[in-house]
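Presented below is the structure to which this report refers.
Note that one protein chain of the assembly has been removed; the remaining protein chains are unaltered in position.
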Amino acid sequence: MNMKTEQIELAHGSGGRLMHELIGRLFHRHFSNSYLDVLGDAAVLPEQRGRLAFTTDSYVIRPIFFPGGDIGKLAVCGTVNDLSMVGAQPLYLSTGFILEEGLSFSDLERIVLSMAETANSAGVKIVAGDTKVVERGSADKIFINTSGVGWIREDVHLSSRKVRPGDRILVSGSIGDHGMAVLSKREGLEFSTFLESDCAPLNGLVHTLLGRHHGIRVMRDPTRGGLATTLIELAQESNLGFEIHETSIPVHEGVRAACELLGLDPFYVANEGKLIAIVSAEEADSLLATLRVHPLGKEASLIGRVVESHPKRVVLRTILGVTRMMEMLVAEQLPRIC
Amino acid sequence: MRFIDEFRNAHLAYALVAQIKRQVHRPIRLMEFCGGHTHAILRFGIRKLLPAEVEMLSGPGCPVCVTSSTDLDRAIALSRIPGVILTTFGDMVRVRGTQGTLQSERVRGADVRIVYSPLDALKLAEKHPHRPVIFLGVGFETTAPGVAASVLEAEAKGLKNYFVFSLHKLTPPATQAILNAGEVRLSGILGPGHVTTVIGTDAWEFLASQYGVPIAVAGFEPLDILRAISMLADQIGKGRARVDNAYSRSVLPQGNHTALTIMNRVFEVSDAEWRGLGILTRSGLRLREMYAPFDASKAFQIAVSSSGEPPGCRCGEVLRGLLIPTECSLFRRVCNPENPVGPCMVSSEGACSAYLQFGDNEHEDRTD
Partner (left out) sequence: MCLAIPVLIQEIEGAEAVVEIGGVKRKISLALTPETKVGQYVLIHAGYAIGVLDEEEAQETLKLLEEMAAYADGTEDSKELNPA
């Protein structure tokens, strides 16, 4: 294959020489590790004792490059974080690509490099993969699926069923950054901002937290649907009520401004590098301290507590000191004009 | 954020609430005309701060909510014309006509695009010179001048493929209709701050002189709303009726002359159908004859039969202040954002949607 090829063609997915060259020169080159390099039909992994966690996610984000990241980085972080949220140490990832005919080779390489870099910094290995190419129009540039397996330490048991009245609710940092950074680039809603996606692998942070704090009941990352949706899900699962203080939820000024401009509520905007942790009251302060010392938790905040009243509902104490409910949105927020 | 955060100061908000409590001695009923006010009042929890004597009713000031089913059907018919790019503000895409929604049309292959501004639609028209780009003009006097300006710009650029489908409406006639109907006894009206930025407080004088109803024009931050309520309480207490301006940083007696001129240059007043209020004379805007080349209703032949409300839908009563959303038997159980029956539930400015999103009558913790 001519590595100066500018675009992905159908032949790159057909199983023939072009595909092998693409895989070798691009995927294997950048993802290289001892499992992948064996080149078998499946990765053969070492024996593990203990519980494993397994997850999968597909990424179809637009635009594929945004301030602070790209679809590749997102694909690695998303799966790494899902594993981390159940208390698993992420070990191995697979990646499946569906490429649209006509995708520029340099874009693809940029994404693959980003994935490799992210996987490296997260300490995970990409050990299996697949590539398909579909006709122009059958996919929107690139879709990525990542699946991941992780290992859970014996003494770690996180579950929303462990949540108790009196527990405290913490968030690891500012919310709404990812969603607004992505929107800032989307056609038709362009505004120049310095907002960056918070996309980041959280496994290092989680490892630190779980190593030090045994009072953590459950963790969840507030991705699609934002902080509010995730809190409501947790309240429903735990069958308890949550009381949240609006003034303690960290939101960057730029995110607030962008939300005001578009009539969006930052509490429902996606995050890709934050976590919610519910912890026993006794450990709340020390957990907060641990978070704040970590680079990914510098703006961590205690945002509320678990209560017995209004089970399954999340009540927000507004900036005026009175309460109102937080409800699930049905579908994605639409920019509001009137 | 300047001019926003200062007007969300909790301490000053409580002071205003305390003042309102001193001013109100008997039950008063205020209509917040604007969907934006309903939204803000619920979002910040202002309802809970107010003394029980103050009853707030929401009105017909939600341009999406008052778009009739027939007009929605017309918009859908336009979207089905081959080659058309139908551009619209976000909220409109989930409102149901008899044929479904613009969202469902998009799923079926219509080119329906959400835009932030008519200028985005203009850009699309320039980008696709061989395709008609129709902008769905929904909104009151806050929005109409901008849409008018976009028509003038299209004219100046010699664009032949930019069209506006005007469903614009005027707010004073709707307010009049509510008062004329006499269905609700209102002590006062919380006036729309951004509409009035355009039309000016003078446009509301008729409320005081013809109807003896006090109005306080309010902005949308908590202090703006509370200040306006306090001004109304003061007027009501003294038996006065005049136009108060609680949004003086933005609203003038004469409004925005340039905006009004541009609006009146492109649009003329016509009758319009308001969901829940019926056809109100001289309450809508249509493009003037000389701008016919930009008028989607003239450029495209669409035949749509008149339709009524979905069975059981009581949006009309909500819009007229006769019903609080929670009093509608369809609320939440049958009619909810997932499955909206009427537009009050679809639009984020609709009273029903706001009540569902923020309001909760089971959870009381008033401060008094």
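Order as written gives the chain letters A and B; numbering starts at 1 within each chain.
In this section, contacts are C-beta pairs under 8 Å (C-beta built on N, C-alpha and C of every residue); 3 or more make two chains touch, one makes a residue touch a chain.
Keep in mind it's a predicted model, so treat the numbers as computed, not measured.
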**OP:** List the displayed chains that the omitted chain touches in the full complex.
**Re:** A, B
Original post:
Taking the entire complex into account, which one of A:258, A:277, A:300 or A:329 touches the absent chain?
Top reply: A:258
**OP:** Touching the absent chain in the whole complex: find that residue among B:250, B:264 or B:307.
**Re:** B:250
Subject >> Sole contact to the chain not displayed, among B:136, B:259, B:277 or B:296 >> reply: B:259
Subject >> For subunit A, the residues touching the chain missing from this view >> reply: 184, 190-195, 253-254, 256-258, 260-261, 263, 317, 320-322, 336-338
Original post:
Residue-wise, where is subunit B in contact with the chain that is not depicted?
Top reply: 1-4, 6-7, 10-12, 14-19, 21-22, 33-37, 61-63, 89, 116-120, 139-140, 142-143, 145-146, 149, 152-153, 192, 194-195, 197-198, 223, 227, 248-251, 256, 258-259, 262, 349, 367
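The rule we apply is simple: only the chains that are shown with their structure count from here on.
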Subject >> Residue ranges of subunit B touching subunit A (in the complex, touch as defined) >> reply: 1, 4, 8, 10, 13-14, 35-36, 42-46, 48-49, 62-64, 89-91, 93-94, 113-116, 120, 138-140, 142-143, 222, 336-338, 347-349, 356-360, 362-363, 365, 367
**OP:** Sort out for me which residues of subunit A touch subunit B in the complex.
**Re:** 188-189, 253, 256-257, 260, 262-263, 310, 313, 315, 318-325, 327, 329-331, 334-338
